[in-house]
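We show some of the complex, not the whole, and keep each chain where it was.
Read from first to last, the chains carry the letters A, B and C; within each, the first residue is number 1.
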Amino acid sequence: MTDFIPTPTVAAPDIVRCAYVELIVTDLSKSREFYVNVLGLHVTQEDERTIYLRSLEEFIHHNLVLREGPIAAVAALAYRVRSPAEVDAAEVYYKLLGCRTERRENGFVTGIGDAVRVEDPLGFPYEFFYETEHVERLTQRYDLYCPGELVRLDHFNQVTPDVPKGRKYLEDLGFRVSEDIKDSDGVTYAAWLHRKQTVHDTALTGGDGPRMHHMAFATHEKHNIIQICDKMGALRISDRIERGPGRHGVSNAFYLYILDPDDHRVEIYTQDYYTGDPDNPTITWDVHDNQRRDWWGNPVVPSWYTEASLVLDLDGNPQPVVERTQASEMMVTVGADGFSYTRAQGDAINGEPAEEIGFKMGNQL
Amino acid sequence: MTDFIPTPTVAAPDIVRCAYVELIVTDLSKSREFYVNVLGLHVTQEDERTIYLRSLEEFIHHNLVLREGPIAAVAALAYRVRSPAEVDAAEVYYKLLGCRTERRENGFVTGIGDAVRVEDPLGFPYEFFYETEHVERLTQRYDLYCPGELVRLDHFNQVTPDVPKGRKYLEDLGFRVSEDIKDSDGVTYAAWLHRKQTVHDTALTGGDGPRMHHMAFATHEKHNIIQICDKMGALRISDRIERGPGRHGVSNAFYLYILDPDDHRVEIYTQDYYTGDPDNPTITWDVHDNQRRDWWGNPVVPSWYTEASLVLDLDGNPQPVVERTQASEMMVTVGADGFSYTRAQGDAINGEPAEEIGFKMGNQL
Amino acid sequence: MTDFIPTPTVAAPDIVRCAYVELIVTDLSKSREFYVNVLGLHVTQEDERTIYLRSLEEFIHHNLVLREGPIAAVAALAYRVRSPAEVDAAEVYYKLLGCRTERRENGFVTGIGDAVRVEDPLGFPYEFFYETEHVERLTQRYDLYCPGELVRLDHFNQVTPDVPKGRKYLEDLGFRVSEDIKDSDGVTYAAWLHRKQTVHDTALTGGDGPRMHHMAFATHEKHNIIQICDKMGALRISDRIERGPGRHGVSNAFYLYILDPDDHRVEIYTQDYYTGDPDNPTITWDVHDNQRRDWWGNPVVPSWYTEASLVLDLDGNPQPVVERTQASEMMVTVGADGFSYTRAQGDAINGEPAEEIGFKMGNQL
């Protein structure tokens, strides 16, 4: 892996937002059960091999494509750009980066027009498109509203070995960093980057990659997320609740991580904050801050650090996974080799000097 | 330990509900910070050594007395009875049980009149009273309402080595069992018992006792509980969040467990169900059901099983703690020696036979 | 009308709670659409002429019977009593009151056993029963939970011309008054009475009667009620939202009133308070207090005061409606002939003496 991704000499495509994920699933009916019956996403269209799903407030054709295939993986992370011309811009931009690209005037999936897909410098299958079929926006179809209703696709999260390298590439592409996690040695463990006016359209999580860590859908309120847990309990699939619910330190959102039948991770997420000002303050968290990943100090389960979804190249083959060689967030923060603190040294609690306090040992056996 | 507590030949006192806890705390100002500034309980009265606190919707003098003393412990678990005569009935009842009793016409604490305290057959300091000073019920004082407002004292929870023995004693005392946890060998791990029309006024948790496992306050809604977590995060005392928030299997309530400065455990609890019918169905949970303690299958932290508050005898000395000799819920359900399941054997998931599935190993390191 | 209902010389039946309503509807399919598809009540059983419905947390056979008939009316307001013997007690009690009674060992409706129905002294068709078929309690069936889920039958509300007369009768029957509305001349406009430990099992509203003002179902949280409004908007039946949502002054509950296809009024209600103590304080509201019916001072729509459902005698014929001759709450509080105040005279606002302030004229044209 090269250490540095050059900045192309042309303007980056004007990206509006993260728009949809194309997911390869190994058993379409099981995945349908999960995304439609359990999570309540709305079917725009479906056939024997493919289901096109959207969230309540979406007006483009879909936010999620489920396509049956032999290996569970991510076929595309698709961004919407501001105009048809920006698809051209994307194609030029990635060619200059030396990336393999593929352009299809009629789109790669139903409901999407002219689009370009690329194998990006980090190894991810990115798509850029503008043209899309408008469908009924279900915003006020409260007759269709389920208690855990998903209202928007919020973001992607990508695992990559070298976060600063990826961050520089995405900043060149026009993303801005809202938050990140670092240590005092200058290691970056994760970064959150946005185009739309939320905390992120995508995030980079340091780890073996390229892999997709998760995709996230937003709900209106916190009780909607709690209800998803309650329903998964009722369906006796609580073992598919991986982590949460909780309050993120980073992003301040209320969150939940669940696993689909292929172990693709889905986050349910609500109430981050506005980031649209040009000087929106970037927040840097100390990797040892025990509240960075969960504001309540609840532990991150190891699988959340280690497991992720394969991504495909443009031929549909899984990209090889490259090991992260920098420090691992899990290892530096948990257990015998790592440490975390609830209060920073020097924080006064009840008028007394604070000592450093580690993570909640009570949560471990 | 005797195996059997006899049934007195007189009528049990007519208990209305759990009413207040008298708690010995080692640093009154730290405890005040926790119960008043963090949790928002309302001060009815206070002096240098004692604080009388009540929840928003309470009209009796207090639900919690904090008294400074040398050893953190519980001085009394107090029940309100239906009339002054029932205090007499309680005194007679416990004398017949052979228990030490103490009667004080002017009460043991400010705001409470004629009362009897007993060292009950399980070793707990129970109080029974009817007379109490009425104070302003703050139900509609929304100007005083904090985001994590505690509106009622909901229940006590007591640790005792022999749950069936304790259950028989409490049923004689007029409590009815709403739910319990057992195994197929007939071991009882816990039982929930009520007088008022909720799931419990007290519960028995199998373990070394007599100790108080926790006391619980109710909020109006789930978001109130989430806010308490958020606030504890903001105050950088998230290490005092011991377990949760989550949804109980038993009781169906949304819950949180936090620790006060003396490690007295407080549960915040909302939305259990009506139990007032005489034939209210009792629910028995299998100890191996992974959703019994948390409907979402999130693990119970070990400290929650092992730690509890000492209780005092009528002289103010801690009661000796007797070890539980029956099977431990923690040991039979977690890790190498125990097991749990998410789905009962034979449950069909997605039309396929279910295998037994253990607890979430991902949560352990 | 006689002014006084004598107190029988036998013990009143021990009533547990309000349990179900038998409603006559003129078009069963329209009513099914409303109660099942819009409100999400659960069907226990149904045939061509009758539907038996229950709320989520109910374990008796039903809370609502819809029976098709020629005239929209209420056939029974049914209470559960504590034991089979209490049905006998009810029969004796009402015979001593000189009321017409009818006893049926196999019950009047499916799912209910031995019961007595009476034409009570106020002209209402009351039923008392103990025996009932237990059905699945759906408390944790979150897979069936709809966003506006109704979890319990909470109370009845009855219109009667002479509230003090009715109150005395219900107090004799063992009900206790939690709140009432009066004026300085001693006129009582309404009273709330309970057996279970909530604000009411039934209420008396002064007006032309006997008629049923409404029946009320409880939700878990306020957002569930808002969702019912949102869904009725989506279904374009917002004209069936009669009043609210709002916060009651009386009872402190968050509320909504909607109308079924026959104009039977249904309240959706959440978060009143515990009333189980023997000395639970009774709250008396001034009829001129603008926040008594809506804590936010929003006006009560006139139809809410004037419209109500007919009730049937034991032959199935509508009871004649007797006019209220005492002052009308609507007339004394609204418009040119009446007045209301937001602040009581003498209340200081911002340190300045308060003037009397009338209802919100802005709400009128």
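Following the convention adopted for this analysis, a contact is a pair of C-beta atoms (placed from the backbone, for glycine too) under 8 Å apart; a residue touches a chain by one contact, two chains touch by 3 or more.
The structure presented is a predicted model; accordingly, all values stated were derived computationally and were not measured.
Asker: Given the 3 placed subunits, let me have the overall number of copies in this structure's complex.
Answerer: Number of sequence copies in the full complex, not just those placed: 4.
Simple rule for what comes next: only the chains that are shown with their structure count from here on.
Asker: Please identify the chain with the largest separation between its CA centroid and the CA centroid of chain B.
Answerer: Between chain B and the rest, the longest centre separation is with A.
Asker: Would you mind checking which chain's mean C-alpha position lies nearest the centre of all protein C-alpha atoms?
Answerer: B
Asker: Just how far, in Å, is the C-alpha centre of chain C from the one of chain A?
Answerer: Chain centres of chain A and chain C, defined by C-alpha means, are spaced 49 Å apart.
Asker: What's the distance between the Cα centroids of chain B and chain C, rounded to whole Å?
Answerer: For chain B versus chain C, the centre distance works out to 34 Å.
Asker: On chain A, where are the residues touching two or more other chains?
Answerer: Residues 221, 223, 230, 233, 235 of chain A touch two or more partner chains.
Asker: Name, in rising order, each residue of chain C that touches chain A in their complex.
Answerer: 140-147, 149, 221, 223, 227, 230-231, 233-235
Asker: Report the residues of chain A in contact with chain B in the complex, numbered from low to high.
Answerer: Within the complex, chain A touches chain B at residues 29-30, 33, 221-223, 226, 229-230, 232-233, 235-239, 241-242, 245, 247, 249, 254, 290-291, 295-299, 301-304, 334-335, 342-344, 347, 349-350, 354, 357, 360, 362-365.
Asker: List the residues on chain B that touch chain C in their complex, please.
Answerer: Touch list, chain B to chain C: 16-17, 57, 59-60, 80, 82-83, 134, 137, 139-140, 151-152, 196-197, 220-222, 249, 252, 271, 273-274, 276-281, 295.
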